[in-house]
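Excluded from the complex is one protein chain; the other protein chains are retained at their positions.
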Amino acid sequence: MTDSTENTSPAPCSKDPSVGAQITFDGFEPPEDYCLRNEIRRGANLTPEQPADPAASGEPRAALKVDSLNAAPSEAERGAVITARGTGEGLVLRLDGCAEPHVLQTALIDFMEARRTFLGGQAICLEWVGIKPEDAYIEETKRLLLERFNVSVKVSRLYERGKVALAEKDQMEGRSVSGINAASAKRDGRGGAAGNQAEAETYNLARSPSLFDGMQVLAQDLEAPGPCAAKTSFSAKDAAALWDDADCRVIYATLRSGQRVESEHSIVVFGDVNSGAEVIAGGDIIVLGTLRGVAHAGAYDETGGGRVIFALNFQPTQLRIGGIISRGAPESRDQPEIARVDGTLIVVEPYQARGINWRRGK
Amino acid sequence: MFDGLRRVIFGNKTSSKQLAKSRLHFVLVQDRTGLSAEELAKFKTEMVDVIERYFVIQKQAFDISYRRDGETTTLVINSPVIVRRQDAVHHEAGTRKFKKKKHELAKPPPPPSMPVASNT
Partner (left out) sequence: MTLTNGDSRNGTQKNLGEVIVVTSGKGGVGKTTTTACLGAALALKGKRTLVVDADIGLRNLDVILGLENRIVFNLVDVAKNVCKPNQAIIRSKKSNNLYLLPASQTDEKDVINEEEIETALEHYRREFHFILVDSPAGIEQGFRNACAGAESALIVTTPEVPAIRDADRVIGLLAAKGLDPSLIINRLDVDMVRKGEMLSVEDVQDILGINLIGVVERDENVIVATNCGEPVVYNPRSRAGQAFMRIAGRLCGEQIPLPNYSDTGLWSRIAARLGVG
């Protein structure tokens, strides 16, 4: 506090990660040669209570220290720029579009080296988070992958913000960082069409939901689980049991008779589903309104995959979960209800958030 | 029952049913023949004129209707004839003039130049 300078150098922070981090960035002005992502939002308070992660101990908070930006990228920092996901279309590499080229390159090379045998000869997808870099840069990256690792790139695209938010939220709120591997990502019989889940590995990831505009992520944040982590720590197995594909289609409209919505993921309807309309989902169906039409959850799985149908007002014409079909009940209770499979029947019961201890047929 | 009684005592104004019938008749002839109202009226007057050259007819009872039998359609013209004209009335340009004399009646009259019914 005795520092009377009004200049804009960032407040120095302790090297000791165990010090609780209330990081404020007031008055921080990035120098001109940094790209946009380096501009930390002013006044942003990151979540307090960030328990120490041993991997990050001793590491400086890279973004705060101006001079460290040009240093060799740290382990944690490198990790920030690459995320891998396995999806129905194969392996998707999510790259930080705003990362410094040398940071990205080093991270990419490290990443690929570790998986050379596994990924050699594969075709992968590239997603650029934040800003899609210039074509020349993308071409260079593709060439690097092809020549050095024999990995071809089938698709290169910009990663959509919404998906990022959901995915990150997942990861912030409970997944432990390094431990999740393929086993947890494989869902039993989940979604025939979407079911080709390759190994989903997160390599030091996660952006906090408030920083997803391609901003530089602090090394510390990467390993810091969110507030939920304070209450429970999920092992990989538990996390797998509780969390689902991040993909969910949301419809902001009432579905009229004759309209039909189909998705291999879950579907949320902000509106009614009128009689004569159809909702067909590979995942769950959640209707935030009255369900009067036909709802088919777990449509790509004969057993239904433990999927459910929820509605605030339950008056369906027909319910289908997996391969089981049931006619709607004539009377509806004036409360939210949820339908699930019980043996060979579909059971509709009042929805209670707390009383649910069934889960995805595991 | 009382409707009938009422009609006996007070007479029958045109009921809506009668109106419906006549309108339907009008509309259906148009639909079936494809002719508009004016064209239809013109057709009728011209037909009456042509027939009147050869026959004396009851104009009020003159009727043209349009019948459908499967795929063929038939135009049926109903024209009650009172008597055949002995002397064909000569109209302006274009018609042949001939007079029938009694001794010529033995010969069959020349066929009319216009068929009465035509199949379309």
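We just call them A and B in the order they show up, numbering each chain from 1.
The rule is simple: a contact is a pair of C-beta atoms (placed from the backbone, for glycine too) under 8 Å apart; a residue touches a chain by one contact, two chains touch by 3 or more.
None of the values given here were measured: they were computed from a predicted structure.
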Could you tell me which of A:Gln105, A:Gln122, A:Gln259 or A:Ser332 touches the chain that is not displayed? A:Gln259
Extract the touching residues of subunit B with respect to the undisplayed chain. 1-5, 7-8, 11-12, 15-18, 20-21, 23-25, 27-28, 31-32, 67-68, 70-71
Touch residues of subunit A, complete complex, unshown partner: 257-260, 275-276, 278, 317-318, 325, 327-328
